[in-house]
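Handing you a structure now.
Omission of a single protein chain aside, the complex is shown with its protein chains in their original locations.
We call the chains A, B and C, going by the order they appear; numbering starts again at 1 in every chain.
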Amino acid sequence: MVGGSGYTGAELLRLLSGHPEIEVVHVTADTNAGARIADLFPSLAPVVGEERFAPFAVADLTGLDLVFTALPHGASQLLIPEMLERVAHVVDLGADFRLPADVYERWYGERHAAPELVDRFAYGMVELYRDEIGGREHIAVPGCYPTAVSIALAPLVADRSVELRGLVANAMSGVSGAGRTLKTTSLFSEANENVSAYGLLTHRHTAEMEQALSKVARRDVEVLFTPHLVPTTRGILATCYARPATPGLSTARLLEHYREFYANDPCVVVVDEPSGTKATYGANVVHVTVRFDARTDTVLAIAAEDNLTKGASGQAIQAANLVLGLPETTGLPLVGVAP
Amino acid sequence: MVGGSGYTGAELLRLLSGHPEIEVVHVTADTNAGARIADLFPSLAPVVGEERFAPFAVADLTGLDLVFTALPHGASQLLIPEMLERVAHVVDLGADFRLPADVYERWYGERHAAPELVDRFAYGMVELYRDEIGGREHIAVPGCYPTAVSIALAPLVADRSVELRGLVANAMSGVSGAGRTLKTTSLFSEANENVSAYGLLTHRHTAEMEQALSKVARRDVEVLFTPHLVPTTRGILATCYARPATPGLSTARLLEHYREFYANDPCVVVVDEPSGTKATYGANVVHVTVRFDARTDTVLAIAAEDNLTKGASGQAIQAANLVLGLPETTGLPLVGVAP
Amino acid sequence: MVGGSGYTGAELLRLLSGHPEIEVVHVTADTNAGARIADLFPSLAPVVGEERFAPFAVADLTGLDLVFTALPHGASQLLIPEMLERVAHVVDLGADFRLPADVYERWYGERHAAPELVDRFAYGMVELYRDEIGGREHIAVPGCYPTAVSIALAPLVADRSVELRGLVANAMSGVSGAGRTLKTTSLFSEANENVSAYGLLTHRHTAEMEQALSKVARRDVEVLFTPHLVPTTRGILATCYARPATPGLSTARLLEHYREFYANDPCVVVVDEPSGTKATYGANVVHVTVRFDARTDTVLAIAAEDNLTKGASGQAIQAANLVLGLPETTGLPLVGVAP
Partner (left out) sequence: MVGGSGYTGAELLRLLSGHPEIEVVHVTADTNAGARIADLFPSLAPVVGEERFAPFAVADLTGLDLVFTALPHGASQLLIPEMLERVAHVVDLGADFRLPADVYERWYGERHAAPELVDRFAYGMVELYRDEIGGREHIAVPGCYPTAVSIALAPLVADRSVELRGLVANAMSGVSGAGRTLKTTSLFSEANENVSAYGLLTHRHTAEMEQALSKVARRDVEVLFTPHLVPTTRGILATCYARPATPGLSTARLLEHYREFYANDPCVVVVDEPSGTKATYGANVVHVTVRFDARTDTVLAIAAEDNLTKGASGQAIQAANLVLGLPETTGLPLVGVAP
């Protein structure tokens, strides 16, 4: 694992400690290289003992079956090119290989250092990209928000029961989504007893949502995405609004449609009443529900997930399982830690 | 004060303890009658001493200048009729006199016991109903959500710069909005580390929002309202979406329009960047901002408030100040307790 | 499982969903009998499907290998007597069979209905009672606070390096320790942004701590226990103070002593720096550390655990594993869900 000292790294180590088929043999960190893993993450003490973060050296990875990379965006595209020759599979949790290079450059405002490699990565949202994942060696793990929003809206755009323009994705995330980086807005005293909107109109995850939903719809889909910060550590709730494109919608029929759409997806649970995020705490699962409001002629779809598990490290393992030929839920809890 | 043992009652007592012109002479409670106020609310110990909640007896109110009633909906309409003959002004924090009786009956699903009295109450949202408040003796204090949503959207519907149908009000509230009543969803272990949607499509506050905005627009306005429960004690953030009805919108022009619209409202602050709810903690203030997204042709308006202060007890005092001929901010803090 | 609709019941179902050797075949509830399990605990939706809580009927338990009972204190002693003839092992999470009947009656202030059965139960704190657990058929699972406090202090009293009188156990617990019962102090708006002491001088768990530590010391041990409520859902931190009874103590020697004392206990981790409770979130583990302060001649021992896991349902499974002849950590996570 490369970049194991952030929250997604810690979550990977937690989940992999219970994975029967994947053995963690090497964990690197950048500024934390040399530190005891258990000093940074005491929760891991029972399994990591005295193990320390190694400095990154590409040679150390040679011959590994699979490498998870959990790096800030921009960093993966610099380190990954030489990895690809040495390891069978790279599962990258960063943003660098999720989008075509030109789209990446537009939303991230910087040139892509390895545009020619993007095509070797499948977008690791298993439910919507299972076909692609089977055919590529490497995985770009989706962002946390796009996972919740795409799973909430995919059944609606798949059969074009809603307009593909003017979709609204209003989402709330726990603070761990901002990572372990030191910034004022992530301080407890700032985030606690506080709810705030941020990244208005321009949040980069918009591009991923539009890409995933456009693939499902086989046409361009347009999403206005508004993220909010709420005082939880984990959890994303996405409440999405769409205008019907076909007559005769009803909540009952939509729920039935969702159940069929996700019938073969063990990590998606379609629920009658909207689940809170806590139902998914620490679990690799999305709970989703849907409503049709005849009064205002609007469709409402709501998804809950844990941003660090299904929204990041759990989903990474789910995709890695497929790449390794394992059942997709191998080693992954589906029951949230609640209350 | 009638019904002082709930959260809005406690907040009234807190705010009135610093009010230079209103003296609290009598506080009643129902099941808590006889209890020391400081036992229920230790925060009030420095000002209430050994004072106890009195049982309700209408005769005890005779001759008072003003009575605040903080009762569950349905209860006010039973107790208030005989009060009206005995006190100069009633300021009711419940839902019973906010809506015309027929609208009340449709949304609350029960007959109104005193429909002939509704017209004697002004809707106490000072910013939008200042004219009415001047002319009536009694006040129906608005609900917490309608305050935030109406203040967020009023400038947009006032000049019809947006479509009046299909407005979306997506709001998040702290748990105190559910009051001190014992219910499972209000337990700490259920609400903490949790975000959930509730009351989908049918929340009763919808009627108030539509009423207030229709008054401002002088036409029928339609709102789809989705409330969410977030793990804060106080605070409502309303993120609202509208479709433009006029060309040439821009964020700069909208912000300017909001500043003009609220130029004479000391309890509304128009901010460039969206404030979090914590900026309003314990204060009688709404922070509001607005955006135009040219990419998706959508207008976004965001308001933050404290549901117990500007959303309830503070607003009650703000309206009471007007009724008593005082400056509207008398005794009301505008600076939030932050961090 | 009898009494599966409280928090310890839900935690048992979560943990058992990943247990390779225990299959849950029957779950009862009292007032919630007939309800879908997933409606009460949406987190369990992926594993319980449409399953409902059954009403309690002792006949339904006949022939089971093991029954977990998670009932309010007082209730177990009424239901368990007839169970004992029908099932091989009862693992009771309540307080009824933890103490000798006379001690129970003194601290709980009520007569014990089945005093003759107490001796058939071993106290299920595996680390200190492993010998007893091997020799009895039934288990009384320790309380949450006694687990943390006893594990913190046991090494000190075992070799009498501290005075056995005047021990102070100052502990903080998350709100889930009060269960799913509706009470005002468990409301989010009361518990959030609040820290308070309660149960001063007389908390019933004192008796368990003194019993467990007296067994280890083979002499009477006296503890002053002060619990506090802190705004977390899960987690107990016990900070304990003792006066040295022997010269020559040092932090280094004490840490070494603790490591030896718990060398064969996979669910206890002795750490150099004090872990926070979050390191144990959802895990069946206690983190413990110790200090000697030469300046004030005091020994300090600190333990962290999850009150619902190691403090209740996880510990129940740990003891059940022993009773069933399985390795004690079978099916139990040791890594906390952090951050």
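Everything below uses one rule, namely that contacts are C-beta pairs under 8 Å (C-beta built on N, C-alpha and C of every residue); 3 or more make two chains touch, one makes a residue touch a chain.
Please read all numbers here as calculations on a predicted model, not as lab measurements.
From the options B:Gly124, B:Gly282 or B:Gly311, the residue with contact to the unseen chain in the full assembly is B:Gly282. Contact with the omitted chain, checked across A:Thr28, A:Thr147, A:Ser176 or A:Thr280, is made by A:Ser176.
Of the candidate positions C:Ala33, C:Val230 or C:Ala245, contact with the hidden chain is made by C:Val230. Which of C:Glu11, C:Glu190 or C:Glu328 touches the hidden chain is settled by the complete complex: it is C:Glu190. The omitted chain makes contact with just one of the residues C:Ala57, C:Leu182 or C:Leu200: C:Leu200. Residues of subunit C in touch with the missing chain: 165-166, 168, 170, 172, 174, 189-190, 192-198, 200-201, 222-224, 226, 228-235, 237, 239, 241, 243, 274-278, 281, 291, 293, 295-298, 300, 302, 304, 339. For subunit A, the residues in touch with the chain missing from this view are 7, 174-176, 180, 182-184, 186-193, 231-233.
For subunit B, the residues touching the chain absent from view are 7, 10, 13-14, 17-18, 38-39, 41-47, 176, 180, 192-193, 233-234, 266, 269, 271, 273, 275-276, 278-283, 285, 287, 308, 333-339.
Rule of thumb we're sticking to: only the chains that are shown with their structure count from here on.
Top contact pair of chains, counted by C-beta pairs, is A-B. Greatest centre-to-centre distance from subunit C is found for B, with centres as Cα means.
Of all the chains shown, the one with its CA centroid nearest the global CA centroid is A. Averaged Cα coordinates give subunit A a centre that lies 36 Å from the centre of subunit C. Centre-to-centre, using mean CA coordinates, subunit B is 44 Å away from subunit C. Touching two or more other chains at once are residues 192-193, 233-234, 275-276, 278, 281, 339 of subunit A.
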